[in-house]
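First the structure, which I've put down as structure tokens, then a few questions once you've had a look.
Missing here is one protein chain; the remaining ones are kept as they sit in the complex.
Chain lettering (A, B and C) follows the sequence in which the chains are written, and residue indices restart at 1 in each chain.
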């Protein structure tokens, strides 16, 4: 991702450094990132098998890894639009997930019906909230400095979680399904609500892919991602694209909030834990590459669960961060290649 | 052969201060120190912890501003250096009984080494702005996870600095609320400011700003970009580690979350951005505003105005107000307080 | 392999080629620059002139070939090492240190020569006067227009006392009235300090007036070099510039 320093596009930004040629080793490793990642997962699976000595546990780790990964992908796809395409470092993304959780709780609580009817409410509600925030606050920071944008989104995250605290209090809440049976897959098992969330992640990936690649508005989004000034010159209303794309990103977070509500304890700060993982997944998948975000979300879920079985005594997140740093250094465009430059 | 005029790019605040003679900057610093020195007499005793928080914020923001403001290397992981400073101090003190002043030297050197290592790898692989920030954030998180699961640094219990029967300058420990803490903290802030002012006027300091403005031009003019960047990062990390040591000595407690938690990284960024990035006085002014802000909102809301009565008994309002103020200041003053005052004065 | 300098050439380029995933920007380029001479480089857009500068000045690593500076092999050295070895370059698209004033830009460059801040400031003042920048020396460089920025690029490069200078279209963007003083300054530098100059330029009178020899690039190759009048008449050069049919008619 070329750096967007504050200078306009015309003057070659610092990122347009005359690169002294990529180091040869990086090119070799970079050429086959998918195979390298796949090999890593195989290695981890074997290590988990050896350490746990049981196919049942390893099989369960694989299934839970995929399913948990689906949740990470759900959140990351929204962020891939915001951070990947709009280049906005949005540290309030977890808080938007929290809003989705509470919308689902409120709808299920008031109507007493199945929480899934809250899905459209969460999507539309979060779209409007996201669009308004971009329109009123973040549009002013386009092209501004990175640290200022970060501070504003951190402030937003603090604001949202504490407004939720004021409105709903700090006690944990839940929006359970009346029955959430286990779905058995080759001996491993996962709750129905988690499988539905996983399926929704696949559907969302397809929807976003079609939107970005097959619709005219999608083309406008990708144009703005490629060059804000260039898009403006060819008559794209850049500000409108920012507002709608940010809204789409938060709508994804709202959908993710609704989908994980049945198996998550709902508190005002519930979304914060997903923030940094979402950024990790977005960068790994390749900026703006929605399908990349889907697959790298699954990879992070697998590394976390398999790591938990294979390495005792250390937090599995450590493995995820090490993989993240390797990707940042050796394959900055992400495992699957960035759509945004 | 298109000729492109260099459009007036909105670069960070012009650094004409550097051309300002050093004497005048030091004069301003002495004036500020004098005004601040009388705080323990003006401030009611219960507010000393706020004054200390302002000093810690200031030290961290000065460190961060050097690397990310003047150096343009936006770091979102200054908690790593803060934590190294805090842990080195408590580990050496609790395990070997070292004086914090000695531990400060070791901690600062260690933090500088880590920063140089991070810098070397990052610039070797051309990590840029948002990626550099996410990379440094990941490293700080990894240090937090490592500290949490490492037995010889006491894992999540962390360290308690044992309470000494009487005050001691060598062990940097005094009675509760003792004014010595404030004066030592103030002295450390002044030292950090002097070091920054001197560094910015030094060869390496000038090169740092040159590299931020245009790396290729600096390289082509004979400036060794990597060496200068690593020096700046090392100095920035050392200052932040000093803040970590002072924090550990004042609160006599350190654990993985308070030392390496992302909240510390934000505490290094917020004052500098609010005060004015890449200005010498931005971090001080930002710390002075943000330090008391949280307590001010709590105190003001302890006797809430009528229209907020429906919220009585519910907590969180003070943080809501704090967040709103943070967002408004960051939005309204793009160049921060000092930057905007300069801008306004220039246009007057 | 640092031979002494028998040939008296300041800069020797042998068999340098550079391609970007298949596109041959430079193909087997040889070039010699005798001490104290002025070499003009001309050629149509995209002929590889700026790439040549980037390779010689160390910004780009050549795929093959050697660059020798004062007899010492500097191929692949980073730009700041080459600058210290005595060869400096300006950029086609100006690259000022935006947040600094013009004077501070020049002082920053002068500092790389070592010596105290005072020496650097004195050296800077000298160069500022020589390049006639004194009037706007204390304006921040991001507010300067093209002509001033060109002058600043030149001043910065001179402040590091190079023995050979690569100038990339230093006259571009200047109105005729502004060109004359720069051309005179370059000529004066060669006379007074024996500075060797290699400059890429599209303005032919300047090329003809200043160059001892002219080298013509086309599609990454050197297609002609020699006396200015001679080279300009060479049919291959005309063809490169004006294209095939016209000459054929």
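We take it that a contact is a pair of C-beta atoms (placed from the backbone, for glycine too) under 8 Å apart; a residue touches a chain by one contact, two chains touch by 3 or more.
Rule of thumb we're sticking to: contacts and distances are computed from a predicted model.
Hidden from the displayed complex is a chain whose UniProt protein name, among "Cytochrome C oxidase subunit IV", "Amino acid ABC transporter substrate-binding protein", "NADH-quinone oxidoreductase subunit L" or "Heme exporter protein C", is "Amino acid ABC transporter substrate-binding protein". Considering the intact complex, the chain excluded from display touches A, B.
Contact with the omitted chain, checked across A:120, A:170 or A:199, is made by A:170. Touch with the chain omitted from the figure is made, among A:123, A:150, A:317 or A:335, by A:317. Touch with the chain that is not drawn comes from one residue among A:90, A:162 or A:245, which is A:162.
Mapped onto subunit A, the interface with the missing chain covers residues 52, 54, 56-57, 60-61, 63-65, 67-68, 71, 162, 165, 169-174, 176, 180, 182, 188-191, 194, 260, 263-265, 267-269, 273, 277, 305, 308-309, 312-313, 315-317. Listed for subunit B, the residues touching the missing chain in the whole complex are 16-17, 20, 24, 28, 31-32, 35-36, 39, 42-54, 148-149, 155-158, 160, 162-163, 175-177, 247, 251-253, 255, 257-258, 263, 275, 281, 284-285, 288-289, 291-293, 295-296, 298-300, 302, 315-316, 318-319, 337-338, 341-342, 345-346.
Going forward, only the chains that are shown with their structure count from here on.
Put simply, the chain closest to the centre of the protein, by Cα centroids, is B. Averaged Cα coordinates give subunit B a centre that lies 43 Å from the centre of subunit C.
Mean C-alpha positions place subunit A and subunit C at a centre distance of 48 Å. Each chain gets one centre point, the mean of its Cα atoms, and the points for subunit A and subunit B are 30 Å apart. Listed for subunit C are residues 59, 78, 93, 98, each touching two or more other chains. Residue positions of subunit B with contacts to 2 or more other chains are 4, 6, 9, 11-12, 214, 216.
Here subunit C touches subunit B in the complex through residues 45, 57, 59, 78-80, 83-84, 88-89, 91, 93-101, 103-105, 107-109, 111-112, 117, 140, 142-146, 149, 156-157, 160, 169, 172-173, 202, going by the rule given at the top. Contact residues on subunit A toward subunit B in their complex (touch as defined above): 1-8, 10-11, 14-15, 17-19, 23, 26, 83, 87, 89, 137, 140-141, 143-148, 150-152, 154-156, 158-159, 162-163, 165-166, 169-170, 268, 276, 279-280, 283, 313-315, 317-318, 321-322, 324-325, 328-330, 332.
Here subunit B touches subunit C in the complex through residues 1, 3-6, 8-9, 11-16, 18-19, 203, 206-207, 209-210, 212-214, 216-225, 278, going by the rule given at the top.
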